[in-house]
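For this view, one protein chain was removed and the others were kept in their places.
Every chain is named by a letter (A, B and C) in the order it is written, and numbering of its residues begins at 1.
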Amino acid sequence: MEDGVTATQVVFWILAVVMLVSAIGVVTAGNIVYAALFFIAALAGVAGIYLILTVEFIALVQLLVYGSAVVILILFALMLTRARERPQALFGRSRPLGIAAALGLLAALIGAIVATTWSTPETSAAIQPVGLQAIGDAIFTIWIVPFIIVGVLLSIALDGAIMLASPDEDDN
Amino acid sequence: MVQRTFEGEVLTEPVVVEREFETVDMNINIGPQHPATHGVFRMVLTVDGEIVKDAIPYIGYMHRGGEKLSENLDYRGALGYQDRTDYLAAFNSEWVYVNAVERLAGVEIPERAEYVRLILAEFNRLLSHFMFMGAFGTDVGYFGTAFTWTFKERERIQDLFEAVCGDRIMYNYFRVGGLAWDPHETFVEDSHWVLDQVETGIGDVDELMTDNEVFVARCRDVGVMSAEDAISFGVTGPMLRASGVPFDLRVDEPYSIYDRFHWEIPVGERGDVYDRYLVRLEEMRQSVTILRQALDQMPTSGPIMPERMPARLRPEPGEIYMRQENPRGEYGIYMVSDGTDQPWRVKMRSPCFHNLSSLKPQVIGSYLADAVVALGSIDIVLCEVDR
Amino acid sequence: MPALEHILVVNAILFAIGAMGVLTRRNAVLILLSVELMLNAVSLNMVAFAVYGQVDFGNITGIVFAFFIIVIAAAEVALALGIVVRTFRNRATANVDEVNLLKW
Partner (left out) sequence: MVLSEFAGVSMPDWIDALLRIVFIVALMTINAFALIYLERKILARLQARVGPTRTGPIGTLQSIADALKLVTKEDVRPITADRWAFELAPYMAFVPVFLVFVPIPFTETWFIRDLNLGLLYVFGVLGLNIVGVVMAAWGSDNKYALLGGVRAAAQAISYEIPMLLIIVAVVMVAAGRLAVDGDASLAGSINAIVGDQTTTPYILLQPLGFVIFMIGALAELHRPPFDMPIAESEVVGGYFVEYSGMRWGLFFLAEYTALFLMVMLASSIFLGGWNWPFGADVGLGLQIVLTLVKTSVMIVLVIGSRALFPRLRIDQLMAFSWKVLLPFAIVQVIANGIILAYGGADWIVGVVSFALLGALFGLIYHLMRQRKGEGARTVSTTPATPRVITAPDVTPVEAGGD
């Protein structure tokens, strides 16, 4: 561990706060579209933390896939369903129970993290940025079978989505 | 309630979309202040996403009681109102009215006046079709190019009209029995010059639009109407001819001196929007043909009013239905005289009203953008629909 | 660089917030968003472990895993939204509590 606070750490904490506040916005916002917009902010925070962790590729994929495609799909669905429901209808009856369970989960996770001894590198210089070439090599050699499976999965999901969204012939 | 789709099958239930989940469907107002509507027509579309499920047209914003106003003036005084029904084809509308009065009163008009009327009316047809091309181009999505190109030609015709009668839109130039005054001296030469320009303009529009892939993709098989449906809706004019019925009052119920010229009637095959456009385009070329023949045959001098005209027109009691081929279709005047100097009844049969009634089956089930194009292809003039 | 523990704690909080959303929300789209938050927390963890060299398989595996998570999340969102829109059309609701028929 380094002594003192570096600029990277300050940026990390700013991003973390933005991300967490936006995430809380996602789960508490009274308006669905607001929730989706908060979601974008949370995703941007996650992408920023990826950047801090020196994996630009994942950060950009995050922006490209989540930031534009997924969020647009969600907003699209919201518009199609014109969801303008009353705020209280957005929360289930088991709300206190859910909050309690989530807090319990959080306590367990943090307890586990604190209890474990992590063998972190001595200095930040020990952390080497991961090159794009290394990622590409890994995906296309070690992980080529999962990669192909993911490709097949994507095309099946695409077909499935089209099947689901297109109106039935005998609908009316 | 029996309703028919435009394929002709009779459905026992009306073509109304199930309204169980109203949140999905959306009502959209096209008009009266929407840029796509011509005049103050209003159409409420129920859309599911982009698909039109239902269309309810509303007319009447422009109703001024033109028929009633015409009944409360004498036969000559009501002429001014005729310009204002179909303001894009004002000469044609005037012509129907004066023809109806002349037939009712039994007035013979001189040949030179007949030629001038026909020439001006055919020029007016060109002008009106140019207006259609421009507005339709804008509906299809040209950013103003079609509009300015056609308006350039339209301006030339309007300049000619201004030279003839001193006005550019509300001419008020025809009179019962003939014309208000002789056209200016260089009328024939000017007309020839304008015709040459206009012919080039038609070619320009043709090149801009007809073979444009995107234009074809937008217009082909949109708003299809069968010949049977067109007749059943009372559709007339280029729309009817686009559906494959070669019906043109200039030929089928010849009036004036149309039997002296040789020209051809364009007829469409599929009855879609593209055919309507093509029929109008070809009709403009045929109008040029008619105009050239008429300008060559026109007597260079002669009277433009009968020798003797009564100071007050009092036709014998009786009725007349005069109908002529306006740029938009059959425009008719039904007139009843009770022997006084005012008509007892004037009824205008406006083509746009009937053509517009065929809109609903054309747009239901189509895309929102197609609804706009189908509306544009009807070429409505709201003043004439509402009268 | 921030300490690994700090990143892990932040991710744990993000994960818990996502879990809270899943447990408390009724709307299908919002539940989907919460699930996505949890997935993001997981993939952040993967990347953190990979970058700090905590994974046995070597440095790169966690990053590849995060990549896969993002890709699969996209497929999942597409499918889930298809189902939501379909349900909405048939049942006029996006509330999971009210989708109580097993067929439609």
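Just so it is clear, contacts are C-beta pairs under 8 Å (C-beta built on N, C-alpha and C of every residue); 3 or more make two chains touch, one makes a residue touch a chain.
The structure displayed is predicted, hence computed values, not measured ones.
Interchain touches from the omitted chain, evaluated on the whole complex, reach A, B. Across B:Phe233, B:Tyr331 or B:Phe353, the single residue that touches the chain missing here is B:Phe233. Checked against the full complex, the one of B:Gly166, B:Pro254 or B:Gly318 touching the unshown chain is B:Pro254. Considering the whole complex, the residue from B:Pro246, B:Pro299, B:Gly318 or B:Gly339 that touches the absent chain is B:Pro246.
Listed by residue number, the positions of chain B touching the unshown chain are 1-4, 14, 16, 26-28, 34-36, 47, 49-50, 56, 137-145, 147-149, 152, 208-218, 220-221, 227-229, 231-233, 245-248, 250-252, 254, 258-259, 261-270, 275, 278-279, 282, 286, 360, 367-370, 372. Listed for chain A, the residues touching the missing chain in the whole complex are 31, 33-34, 37, 40, 56-57, 60-61, 63-64, 67-69, 71-73, 75-76, 78-80, 131-133.
As a working rule, only the chains that are shown with their structure count from here on.
Put simply, the chain nearest the middle, going by average C-alpha positions, is B. The distance from the centre of chain A to the centre of chain B, each centre being the mean of the chain's C-alpha atoms, comes to 61 Å.
Among the residues of chain B, those in touch with two or more other chains are 23-24.
Contact with two or more other chains is made by residues 88-89 of chain C. Across the interface of their complex, chain C is touched by residues 1-2, 6, 8-9, 12-13, 16, 19-20, 23-24, 26-27, 32, 35-36, 39, 42-43, 46, 49-50, 52-55, 57-58, 61-62, 65-66, 69-70, 73-74, 76-78, 80-81, 83, 85, 89-92, 94-95, 97-99, 101-103, 105-106, 109-110, 113-114, 118-121, 124, 127-128, 130, 134-135, 138-139, 142-143, 146-147, 150, 153-154, 157-158, 160-165, 167 of chain A. Only residues 1-10, 12-27, 29-30, 32-34, 36-37, 40, 43-44, 47-48, 50-54, 59-61, 63-64, 66-68, 70-79, 81-86, 88-89, 94-95, 97 of chain C touch chain A when the two sit together in their complex.
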